[in-house]
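Sharing a structure with you now.
The other protein chains are all here in position, but one chain of the complex has been omitted.
By letter and in written order, the chains are A, B and C; residue numbering begins at 1 in each of them.
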Amino acid sequence: MAIKKKSGSKASSNGNRTVNKAHTNGNRNSSLRQYEIPDYRLEHPNFSVHQVRKGDEMRYEVTGDLDTPVPPIRDSKYLDKKQCIEIYRYMLLNRRMETALENLYKQGKVVGGVYFGLGQEACSCASAYALDKDDWFAPMIRNQGSLLVRGFRASDTMMQYMAKAGSPTKGRDGTSHFGDIEKRNMVSPISMLGDLIPVMSGVALGARLQGRDVAVLTYIGDGGQSTGVTYEGINFAAVQNLGLVLIVESNEWAYSTPSEMQFKCTDLAERAIGYGIPGVIVDGTDACQVYDATREAVERAHRGEGATMIEAKMMRMKGHAIHDAATYVPKPLFDFWKRRDPIARFENYLVRETKWLSAKENADLIAEVEKIIEAEREIAVNSPMPTPESALGGVYCEDGCHAIKPKYGMPKVRKGSGGFKETEAAVHLK
Amino acid sequence: MAIKKKSGSKASSNGNRTVNKAHTNGNRNSSLRQYEIPDYRLEHPNFSVHQVRKGDEMRYEVTGDLDTPVPPIRDSKYLDKKQCIEIYRYMLLNRRMETALENLYKQGKVVGGVYFGLGQEACSCASAYALDKDDWFAPMIRNQGSLLVRGFRASDTMMQYMAKAGSPTKGRDGTSHFGDIEKRNMVSPISMLGDLIPVMSGVALGARLQGRDVAVLTYIGDGGQSTGVTYEGINFAAVQNLGLVLIVESNEWAYSTPSEMQFKCTDLAERAIGYGIPGVIVDGTDACQVYDATREAVERAHRGEGATMIEAKMMRMKGHAIHDAATYVPKPLFDFWKRRDPIARFENYLVRETKWLSAKENADLIAEVEKIIEAEREIAVNSPMPTPESALGGVYCEDGCHAIKPKYGMPKVRKGSGGFKETEAAVHLK
Amino acid sequence: MAQLTYLEAIRQGIWEEMERDPTVFCLGEDIGIYGGAFKVTDGFIGRFGAERVIDTPIAESAIVGAAFGASLTGMRPVAEFQFMDFIPCAMNQISNMVAKTHYLWGAPAPLVLRGPSGGYVHGGPFHSQNPEMWFVHNPGLKVICPATPYDAKGLIKAAIRDNNPCIFFEHKYLYRRIKGEVPSEDYVVPIGKANIVREGSNLSIITYAAMVHSALEAAEVLKNDGIDVEILDLRTVSPLDREAIAATVRKTNKVIILHEHSRTGGLAGEIAAMINEEAFDSLDGPIVRITGLDSAVPFSPPQEEFFLPKVSEIVNEARKLKAY
Partner (left out) sequence: MAQLTYLEAIRQGIWEEMERDPTVFCLGEDIGIYGGAFKVTDGFIGRFGAERVIDTPIAESAIVGAAFGASLTGMRPVAEFQFMDFIPCAMNQISNMVAKTHYLWGAPAPLVLRGPSGGYVHGGPFHSQNPEMWFVHNPGLKVICPATPYDAKGLIKAAIRDNNPCIFFEHKYLYRRIKGEVPSEDYVVPIGKANIVREGSNLSIITYAAMVHSALEAAEVLKNDGIDVEILDLRTVSPLDREAIAATVRKTNKVIILHEHSRTGGLAGEIAAMINEEAFDSLDGPIVRITGLDSAVPFSPPQEEFFLPKVSEIVNEARKLKAY
C-alpha cells in the first residue's frame, strides 16, 4: 500500500487542496497558503449573534444585514425536471409528516417530544436523493426527510414517536433512531453526537474490503461537530480514503447555543482543510445546491477518492424540540430565514421560474401528499402499543437469530507467502 | 459578553487569519481562500514514507530529497547571548540526563522502560524557556528537558523512573508523570494522549476568572493529536479565547506509525485554520525558532488574545521507548535528521557562528553538566524504595490535607441585580 | 421552612454557593441564557454573568477537562452534563485524569459534575440511564444520588465545598414531582452518610434516589400486611456508608437491595458482598435484589415500566422474604 506523498500537490481535485504554497527562505509572504473551498451559494448572509445584557437578564441579539433580497434557486447541473419534482414532493412529505407529528403530540399520542426539520427539508431530502441504492446513510434528528427518500414510510417514523409495537424498533427506541442493514442500508443513530461518523467510515471500509467503493452519507450539526469523535471519524475516513459524505447542518443554533459560541472559524467547511479533504459550502435552503454538492461527493466516493465535507447553511426554524419555544432566538433571525423557506423557494422555482409544475399540478401534488400522510397517520395510530414483556430478549444475537454474511460479496484475499512464525521481538512491558 | 463577528476580518493578527476572501456570485474563483501560516523554517524537507512489500514482509521506505544541506540556525528576534547559552545548557542537561537514564536502565535500576527526547531537546527546552514564572505547563513524555527548565531537578525524573520513595509521586507513578500546582505550575500528564489539552485550557480559564491571563503550554505528538479530545480542547480554548500554547511535536513517528498514516493534510499547523487560531511552523531542531514562536504565542496569551498552535518539525531519534530498536524506521531518515542534531547545531551556532562560547567555555559547560547529572544520579540512586504500605492513603483529599485557595487571588465578581426566582419554563423531559 | 421541589432545591444550593464563594462557577451546554435543559441554572447568567455561567461547545471531555484544569487553580467548577447518559463521552477524562490525580500526584480537584439521570419519564435508551456504578468502581470519586429536596440541596452544597471530585446524579423523575421542606438557613448534608428514612423491624430496604419513594410506597402497602419495613436511603453511593448498611441488617436480619440500573454488576452486588463481610451471621434470609433489567432502557411506556423496578415487585419480594 502506497501512502500519499507528504509534499507536492494532492491528487484529488474538487476540494480544498492547497493551490499555491511557495516556500521561500525568510520571506514572510511564503506563509500565505491558498485553499479551494467551493461555495455554491448565491448569497452570503452577513450577521452575527451576541450575548447582551438587558437589565437583570442576558439575551441574544443579532446584528448585521438582515434585509438582503432572497436569491434565486441555483439551477442544478444534474437534476432534470422529474427529479426536481420528486425532491420537492419528498420535501412536502417531510414537512407534512412533521405537521402530523405536531398534531399527534398535541393530541397526547406521542411519547416524549417531537423533533422538527422545519427549514431544513431541502438539505435532508436533496442530499439523500443524491445517493445510489447501494450507498449507506445514517440520519440525525433533523433528517426525517432523508428517511422518506430512502424508502421508509412516514408511518415508520410516526410509530417510533408513538412508541408503537409496529415501529421499526418495536417500541424500544423513538424518533429517527432506527436502522436497517438489509434493505435500506441505514445505520441507526444514537443520541450522542458525532459517534456515527467513524461508524459510517467503518461501513465504507467494510464495503471496500468486499470490493465496493460505496458512499456513506451522514449529518452532523454545527453543535454536534464540536465533539472530538466527529474529527476522529473524519480523520479516519481521510487517511483511509473512505467515501464519507458528511453534511454539516450549519443551522445557526445547537439547542440554545448560537454557532458563534461553538467555533471560532468563519465557516465549518474550513475544518476540511486540516483533514486534507474537500470542503464545500452550500445554501441548505436550496435543494439544487444541496443535491449537486452531495452528488459530486457521492461520485468522488464511488471513484474511491475519499471523503467530502459539505457545510449546508440554513436555520433551525423551530426550537430544539417541541418543548422549546426558542424564545432565545432573536426574532429578526427567524424573519430572515422565513423568507428563505426551502419549500416556498423550491415551489417558486418549479411553478414560477421553470414552470415545470403548473399551479394545478402543484395543488394536486400537495393534496396527494396530504392524503398519503393522513393514511400513514392512520396506520401509525392504529398500531398497538407493545406488550410489557416485549422489553425482554434481543440483548444478544442468539444462535439462529441472524445469518451474517458480507453484504457485497466475499472479500477477495491476496495472501502473502509468509507462514506463521513465532514472535520473539522486544515488547512494551514484560 | 460580546461574541466575535461571524463575517468580516478577524481582530488578532499573527496567525492564520483569512487574508482574502472574495465572495462573488457564481464565480468559481471566489472559492479560493488564503490563510497566513507563518513558517520560520529555513529549509522545507521534502520526502515521504511508504509501506512497501519486500518478499514475505512489509517495510517502510522513504523517498525524496534526503541529501539537502543543513540550514543555519535562524537568529532569534529575542534571545541574547546569555539566554542562548542558558537554553543550550538545558539542552545538554536534558541529553545527559537521558544518557544517565539509559545507563541506569542497563544497570537494572529502572522500573519499566525509559523514554527519550533525543533530537527534540531544542523543542522541549526552548519552548519551556519562553514561559514566564506564573505561566503553567504540562509535559508529554519527550519533554523531560522542559522539566529542567522549569526548575525540577534531574533527580526528580530519575527517581520517577526508579520508582523511588523520594520521587515527586513517592513511587506511585513513573516517567514525567508528576505535577506541582504550588510552585512550578505544572500539571501531571496521564498516558492517554490529548486529555491534557482541555485541562490546560481550564487552567487558563481558572486564572482568567481570577483576573490573570496566563499562558498554558503543553505538547502533543503527531500521533497523539489524532485523538478527538485534542480538538475538543483546542476548540474550547479558541472559543473562550484562552492562552493555550500548543506545541505539536511533529517528529515523523507515533510509536511505529509514520505521520503519513496519521493525517492527510500537509502540515498539522493547517488544522489551526479550522479553529480560528494562529498556526505556526518551526524547525524543531532550531532552538531559536522554537523560542521565538513560543514567546510570541506566550505574549499573545498574556495579552488575552487566545490560543496558538505551533508545529515543530523534527524527528524522534530513538525508538518509542528503550525496548524499541525502531528497526521499522528507514535508515536514511535517521541519517537526514542526525545531521540536524539540535545540540550539535546549537553548539555550532554558539561556538562557531556567533562565537558566544569559546571552545574552552563550551568544554567547561559540558563538564559542569556531566558533574551535575552525576550528582543527581547519586541522589536518585540513594533514595530508598517506598514501603509497601505507602500504597495506602491519598485516594481522597481528606480534611486538612490541602487548603484550597485561588492561585491568583479571589475572583472579583460582578453581580447582576437579579435575585433568585423559581423557574417554571418548559423542560426537556417531564 | 419553604416547600421546594427537588429541582428548586438544587438550584438554590448552587445559587447560594455562588453567592457565598466567588471561586464557584458553572459550565456546560445551554446553561446560560437558556438556563439548562431542565432549567437548573435558569436565571444564573443574569445574576452571575457570562464569565461564571459558561455556555460551552458540545464537547463533554473538554467540559470535564476544563473544569478539572480550573480546579487546579483553586476554583470550584460545577459542570453540567445535559444528560448523565452522555457521561461516557468524558469517561477517560473522569476516570484517568480527574479521579487519579490526588492519589498519584497529590493535587486536589474540587469539582462537581452534575446532571439529570434516571428513568420513569419515557426518555428512551439514551435519556434514562443511571451510570453511577462505573464511578463507584473508580476510586477517587465521590458519587452522590439524593432522593429528597432537603438532601439534594444539602448534598450539592457539600459537594461544591468538598475538596474532591464529586459526581452528582440528579434524578429527573424527581425534579418537579416531589416537594419537601428545605430550611432557608445555610446547611449541608454530609457526603458518605446514609439515612434511615423509615424505621422498621422486619426487613430492610437499602436503596437511593427515585427508588426511595417506591420503597416508601411499598412500605405503606406492607404495613397493612403487618410487615414493618426499614428503609435506608444511601444518599451517597461512593463512598458507601458501611456502618449504616451493617446496622440495618443487624437490626432486621433480612434485606432487599433496590436500584434502578441494570442488575448485573450493579450496586446491589457490592452491598451484598459488604453485608456478607459485616453481618453474615445476622442474615436470616438471602439478600434480595430488585433492579432494572439487563438491557438498555426501552422507550415504550409498557416496556419501560416492565424494565424498571415497580412498587408491586417490592411488595411481592418483601412478602416472600418475610416468609422465608
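Basically, contacts are C-beta pairs under 8 Å (C-beta built on N, C-alpha and C of every residue); 3 or more make two chains touch, one makes a residue touch a chain.
Predicted model only: the values in this text are computed from it and were never measured.
Engineer: From the touch rule at the top of the page, work out which displayed chains the omitted chain touches.
Structural biologist: A, B, C
Engineer: With respect to the chain omitted from the figure, which of A:A207, A:A321 or A:I343 is a touching residue?
Structural biologist: Among A:A207, A:A321 or A:I343, only A:A207 touches the chain that is not shown.
Engineer: So which of C:I31, C:L174, C:L240 or C:L308 would be touching the chain we can't see?
Structural biologist: From the options C:I31, C:L174, C:L240 or C:L308, the contact with the absent chain belongs to C:L240.
Engineer: With respect to the chain omitted from the figure, which of B:V199, B:A254, B:M314 or B:L357 is a touching residue?
Structural biologist: B:A254
Engineer: Touch as defined at the start, partner being the missing chain; which of B:D39, B:E98 or B:D173 qualifies?
Structural biologist: B:D173
Engineer: Please output the residues of chain A touching the missing chain, sorted low to high.
Structural biologist: Touching the missing chain: residues 1, 168-169, 172-173, 177-179, 181, 187-188, 190-192, 195-207, 209-210, 216, 228-229, 232-233, 235-236, 239-240, 394-397, 401-402, 404-408, 410-416, 418-423, 425, 427-430.
Engineer: By the contact criterion defined above, which parts of chain C meet the unshown chain? Give residue numbers in ascending order.
Structural biologist: Missing-chain contacts on chain C: residues 85-86, 88-89, 91-92, 94-96, 99-100, 103-104, 125-126, 133-134, 136-140, 238, 240, 261-262, 264-273, 276-277, 280, 285-289, 293-296.
Engineer: Please identify, in ascending order, the residues of chain B that touch the omitted chain?
Structural biologist: Residues of chain B in contact with the hidden chain: 51, 53, 56-60, 111-112, 163-165, 169, 171-175, 177, 190-193, 223-224, 226-229, 254-257, 261-263, 328, 385-392, 394-395.
Just so it is clear, only the chains that are shown with their structure count from here on.
Engineer: Could you work out how far the Cα centre of chain B sits from that of chain C, in whole Å?
Structural biologist: So the centroids are 39 Å from each other.
Engineer: Measuring centre to centre with CA averages, how many angstrom lie between chain A and chain C?
Structural biologist: One centre to the other, that is 36 Å.
Engineer: Two or more other chains touching the same residue: where does that happen in chain A?
Structural biologist: Chain A, residues with two or more chain partners: 51, 53, 56-57, 112, 226-229, 261-263.
Engineer: Could you tell me which residues belong to chain C and also touch two or more other chains?
Structural biologist: Answer for chain C, listing residues that touch two or more other chains: 37, 43, 46-47, 50, 57, 59, 61-62, 122-123, 127.
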